[in-house]
Each structure stands twice: as C-alpha cells, then as structure tokens.
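A single protein chain has been omitted; all remaining protein chains appear in their positions.
In order of appearance the chains are A and B, and numbering begins at 1 in each one.
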Amino acid sequence: MADPILQVEGVTKTFGGLYAVQDVSFDMAKGSIVGLIGPNGAGKTTLFNVISGYYKPTKGSIRFDGKDISGWPPYRLAHIGIGRTFQIVKPFAGLTVLENVVIASLCRYPKKTEAEAQAWQILERTGLADRAHLAASGLTLAGRKRLEVSKALALEPTLLLLDEVVAGLNPTEADQTIDLILKLRDQGITILIVEHIMRVIMNISDEVVVLSFGQKIAQGKPGDVARDPAVVEAYLGGEVR
Amino acid sequence: MELLPQAIVDGILIGGIYITIAIGFSLAYGVMHIIDFAVGEWIMLGAFTGYYLNRWSHIDPMLLLPIVFIVFGGIGYLIQPLIHRVISGKKGNPVLMGLVFTFGLALVFRGSGLTIFGFYSHSIPAALAKNSFFIESGNFFLTIPHIRFAGLFYAVLITVILQYILKSTDFGRAVRALAQHRESASLMGIDARRISSYVYGIYVGISAMTGVLIGCIFSITAQMGGEYTVMAFFVVVLAGMGYLAGVPWAAFLLGLVQSFFMIYFNPSYTLLAVFVILFTILLISPRGLFGRGV
Partner (left out) sequence: MTNTFRKPIVVGIAALVLAVLPTFIHDMFVLRVLTESIMWIGLAIAWDVLAGYTGYLNFGHGAFFGAGAYITAFLIKIAGVPFLLAMPAGGLAAALLALASGIPTLRLKGAYFAIATWAMARALQQLALVLDITGGPDGMRLPPYLHPQFFYYVMLILVAGTFAVMWFLLEHAPFGLKVKAIREDEAGAMSLGIHPTVIKMQAYLLSTVPAGLIGGVYAYWITYIDPASVLGDLVTDQAVVMAVFGGLGTLIGPIVGAVIIYFFKTLFWAYLSDYQVLYLIILGVLIAMSVVFLPNGLYGTLTGKTSGKTAIQKGLATGTPEENSRKQGRKEVVHG
C-alpha cells in the first residue's frame, strides 16, 4: 500500500494479565473505509481507544501519515486531524446543539465567531441546522448520533473513527447515516468504522479487519472475509460465553 | 538512638487506630463510591457517646464498645438510604453528590457537637489506661500502655473479622461483588441497597467504636473530627482508594510519621508532614503505594 494514512503495527494492550488486544497490525489506505468487526469482547473498542489516544499501547505502535503517534493523548490527535465518535453517545448536556459543535470547532478556529460560522456549516452538512438552538439532550437517538458525527467533523479530520454510529437507528435513519458516511469518504476522509450491523459494514467497507479474542484473524475485502472459515467460526463458535 | 524502639512501637500502636478508621472508610468507598467527609465526626460522636455512657453507667468504656457499635451501626444503616437518594438523582454521579452532602453533614455534626458538648476536652477513664507494660533490655526501655496495646489488638481483631466476613460469608461475597461491579451484582439478585446500608452501618459503627478508644487513649473535643478525617484521607489515598489490603501498611506508616515527629521533631509539624507526603503521593503515584487504588 502506498503511503497509508494509518499504520497499526503490532499493537498489544494488556490490563493486568488480560490481553485485550494482542499483536494487531493493519494499514489503512487514504480515502478508504475500513470496517472493524468481531464478536463481543473481541477487543474492538479497546483497539479504538488505543488508536484514539485513550489508552497507551502496551506494545507496538501507531503511525499516522508516517508520524508515530503511539500514546499521544486524544486532544493532541484532534489537532492533527483524527476525530472519533463514542459508542455511548453523550452530548454536552446543558448546552445547545450549536454550542456542542462550536466546542469542537474551536479546535481549528479558536476565535468564537469563526468557530460558530464553521459549526453552522457542519450542521448544514449533517442536517442538524434546523435544531441548532435546541438543547442537545433533547435530541432523539438519531439526532444525538448525528451530533456526535458533527462534532468529529468540526475537527476537519483526515481520519474519522466511527464507533457504532448506526446501531439503534431505524432503517431510514440508518440509510441516511450510511449516505453521510459515503459522502464523507468521497470528500477524502478516511474512515475506520466499528459496527455490529453486518450489512452496513459489508456494504460500505473497502476492507474489513476481523478481531477475535484480541487478535486479528482476518483481513480483506468484505466478500472474502465473510467466506473465511476462521471468521465464521469466530462468530458462531464464539457466541457461547 | 535509645528512643528509636519506643518511637517505632508508638507508631505501630497509633497506626492500629488509623487502620480501623481507614478500613471502614475504604470499605464504604469501595461499595458506595462516596468519600465520607464526615468520617472524623462519626469518630467524635462515638467518642462523646462513650464518654457520656461511661459517666452515666460507670461501665468500663471497653465494655461499652459493642453497645456503641450497635447504636451507631444502626444510625448508619438508617442514614444510608438518604445518602443513596442523594447520590442517585436523575443524572447520578455518586461521589460528587455524596461529597457535598457529607461535607454538609460533617458541618452539622461538628456544630451539633460544639453545641451539645461545648468546647471542653475530655478523657474517658478506662481500666486499661492505668497501667503499662514495661520492657527493659539493656539500653532500651519500652513503655507500652495497656490501653494502646488494646487499641492495636482491637485493630487487628476488626481487620481479621472484616477479612473473614468479606472472604468467607455470603454477605461478604455480595459486598465484594457490589464493589467490583454494581450493576451486574444487582442483576444477579444482590440487593444493592440493603447491602450498602449494612456496609455503611458497619463503617459508622467501627468509626464510632474507634472514637471511644481514642477517648480512652487520648483526649476528645468536639473539634477533633477534622484531624481524623485528614488521617483517614491520608491513609486511604496512600493505600489506594478502595484497596483494603493496603490500609494496614499506610496506617502504620502514618503512625510512624506521627510518633517520629512527636519524639524527634516538633509535633506541630506533623500535619504538615502528612500533607507533604499526601501531595507527593498524589504527584507520583495517585493510585497509592501499591498502585491498586481506584
């Protein structure tokens, strides 16, 4: 792969004696969508947290655009263009939708007026502009997930980490979100997406990485991965806990 | 140099007291996730209760300990639901709400203590306070007051009993489950509220008993609470918050610091030394000496 935007190299993360993630490596090409899947407890969230700076890798490294960013804290990563959403969606309560995004916009536009201008643009892009002055906690789940994405977008990221942005939405909302993701990819943003809903991952990913018990067990095009016997076994065999 | 063994022994003896204060406190923290700012005041209230009970009944305070435990255990058990209500509002963050609330509670207790007990200092006369063990060996001369030794014995006893309860009884297992993962424990049928009430009751009961003991060994005033709250915080942070096994070590360390300052330096600087150590620990190893704090 020429000039991958993200290189995960031999990343291991342990908690005490527990190997949550063990020796996982993969590259992400610029402008691609990579899906990260695996049964529950496979280590997807942990890996996400390592890449987005919430955990330091016990072993291994992460490279972003060639730079070693292993162990960089999340706020540093935000400034160099890595944004993420969270699985448990929690907007800044007590603030409006607009204010929520403005906080993110301040990263690139420290002046409040400029940040607000950019925030409006983002809200237009993600379809939340009509609810800008509503209390963020008053949004529906779909709205809140949309807000999460808006905040991450306000960072003007080159790499976007999406954690379960489709889960919990009804089919219409899910389709709208998928459209948004594809649009973002077309605008040049590289996306790493964790999702439990298979049809979403398989339909939009250029590549899929499969984790099981903390290790990478497969990587490749969605169709190939779906047929991989190790993957099938991981999902079927691994459900019994 | 001759004073060193005495300093060490004194430190260990005082440390015993701090163990009991901190172990209950740490347990309450582990289960309920609240830092009880009123811990020193519970000690003060227990001490004064012991004092007045002793004055009224002329029963030796050591024999009053179980009574004090039951009374205050009951009070703690009954108060816990109020605390629970405080810490589980619509958007609950237990520790913060608990903190402001217990801060207010401490103020109420202190004010009440001053109102009822005045500004005087008292001591509880105990039979064991009259004599000491004397150990002589060459140049070394150790004085171990019976009552202080009893305090250490009491601390060990409490620790052992708690240890047994936590490891080998159903109740103890429920407590540990609750401390580790409240939601799963509730889902498995553990009555979180009742267990929390018991735990809080045990903690208050132990603290009150320790107060009585302190009254026999040292003196008590209505203002004494704050000092012991600091000590409880110190031991618990040093041991690692919620990490019970670290408590004895941290408590003995505190006792040694205190006795060394009393014998070798100026006792007035003890609090400052404690504070400096506390801050250093927070700077270097906030999860406590053993890195097992929460």
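To be clear about the criterion, contacts are C-beta pairs under 8 Å (C-beta built on N, C-alpha and C of every residue); 3 or more make two chains touch, one makes a residue touch a chain.
Note that the structure is a prediction, hence the values are computed from the model and not measured.
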**Report entry** Hidden-chain contact residue, picked from the options A:Arg84, A:Arg131, A:Arg146 or A:Lys216
**Finding:** A:Arg84
Requested in this report: Tell me which residue among A:Ala29, A:Ile103, A:Ala167 or A:Leu182 touches the hidden chain in the full complex.
Outcome: A:Ile103
**Report entry** Touch with the omitted chain, as defined above, among B:Tyr18, B:Phe101 or B:Tyr203
**Finding:** B:Phe101
**Report entry** Full-complex contact with the absent chain, from B:Leu142, B:Val230 or B:Ile263
**Finding:** B:Val230
Query raised in the report: For chain A, which residues lie in contact with the unshown chain of the complex?
Result: 45-46, 49, 52-56, 73-75, 78-79, 83-84, 86, 88, 90, 92-95, 99, 102-104, 106-107, 110-112, 115, 151-152, 154-155
Query raised in the report: Which residues does chain B use to touch the chain missing from this display?
Result: 33, 35, 37, 82, 85-86, 89-97, 99-101, 103-112, 114-115, 180-183, 226-227, 230, 233-234, 237, 241, 266, 268-269, 271-272, 274-275, 278-279, 282-283, 286-287, 294
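As a convention for this text, only the chains that are shown with their structure count from here on.
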Report summary line: Expressed in whole Å, how far the mean CA point of chain A lies from that of chain B is 47
